[in-house]
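First the structure, which I've put down as structure tokens, then a few questions once you've had a look.
Every protein chain except one is present and positioned as in the full complex.
This part shows chain A:
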Amino acid sequence: MTGTRPDWVHPAFRLVEGEEVFGWAEIAALPVPAGGVVHADRPSLVLAALAAAEAEGRGVLLARGTADPDGWRPGQGFTVTLESSGTTGTPKRLCHDFARLRGRLRGVADEGARWLLTYDPGAFAGLQVMLTAVAAGALLVTVPGPGAGTIAALAQAARRHAVTHVSGTPSFWRAFLMALGDTELPLAAVTLGGEAADQPLLDRLAERFPDARLRHIYASTEAGALFAVADSRAGFPADWLDEAPDGLDLRIAGGVLEVRSPRAAPGAVDPDGWLSTGDLVERQGDRVLFAGRLDGLVNVGGVKVSPEAVERRLLAVDGVADAAVLAVASPITGHLLTATIVPVPGAEEAALRAALRAATADLPPAARPRALTFADHIPLSAAGKKSRKGPR
């Protein structure tokens, strides 16, 4: 640790982490683990590790405890490797050039701003919020704990520090509105990202925080942050298919949104520069609206989960004759996985429930099926398939 302040850190930046308050001097003095692997559970440590990696001209891995970091090597030059919160199979690691990671952040000083961190500090979105607050010389309010802390703790911290800038998933916002109750917050900026923002939620936010700038961000893993929509309406203007902002090109092919972006990771695009986002869209009048994922993944509280993969696990449990995992719409978390189980004759329900729970216990909570129902058969769609999405 050299002790000098990196040029991406504004001198006025301060960090609240639970009961502790850090200036840059305190952050820079934190001991950083050797080898470039840092467990990304504390924002202070993540920032210290970034500065140390930059000073030493090597990579840093922000580990989230989902994979064994032993095989990882920091390499030459300052890069930041993030782990996806993968719900199926091995979590993906994506190595980012630090300059590109900061590419879309506007380095505008805003020392009066008080940001609330609602994302995991090791996640792409969490890092974006942290780096924005760091560059602005703002106060960054964070709650230690798994993820970014519980909704109750975040609401309490938001009240206590009178936060002005909050960025979170639609599922975060639905829960946050409930936890806040009637509390007044001096919000200047309300940002949504990570899953499609629905019109009822945008309407509630506009009504609840009439003075705040309301924006929803669209990003994809391969293409990075793509665009922000600021007109308080769900989806994006259909005009953008002809002329998109920020140097982007957008088109719909086979119902799927494709993008051509100057910020896309090389390698992920076709020879003409187009990249499929995997997001299904529908054009409705002057608007293009999001309509789920091509790969069948559903968003549960900001986490992409695979009903099929969960179903395969349940089908492998002793005593299960058939199982269907269904994504039902939820006013709280966007979607929720539920399961219908057909037990083999003579199976004992309590023991089977315990076995089913054990079969999904290692998945992130959002990917575990809730509300397990026992039935004597699984209803099939007209095409003879298990229907994957609930009514609505």
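Operating definition for what follows: contacts are C-beta pairs under 8 Å (C-beta built on N, C-alpha and C of every residue); 3 or more make two chains touch, one makes a residue touch a chain; residues count from 1.
Everything below uses one rule, namely that contacts and distances are computed from a predicted model.
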| item | value |
| --- | --- |
| Undepicted complex member, UniProt protein name, chosen from "Ion-translocating oxidoreductase complex subunit A", "Peptide/nickel transport system permease protein", "Carbon monoxide dehydrogenase medium chain" or "Acyl carrier protein" | "Acyl carrier protein" |
| Candidates A:V46, A:L201 or A:L250 - the one touching the absent chain | A:L201 |
| Absent-chain contact - pick from A:A29, A:A162 or A:M178 | A:M178 |
| Absent-chain contact - pick from A:T81, A:T118 or A:T333 | A:T333 |
| Residue numbers in chain A that touch the chain omitted from display | 150-153, 155-156, 171, 174-175, 177-179, 181, 200-201, 204, 300-301, 328, 330-333, 336, 338, 357, 365-366, 370-371, 373, 392 |
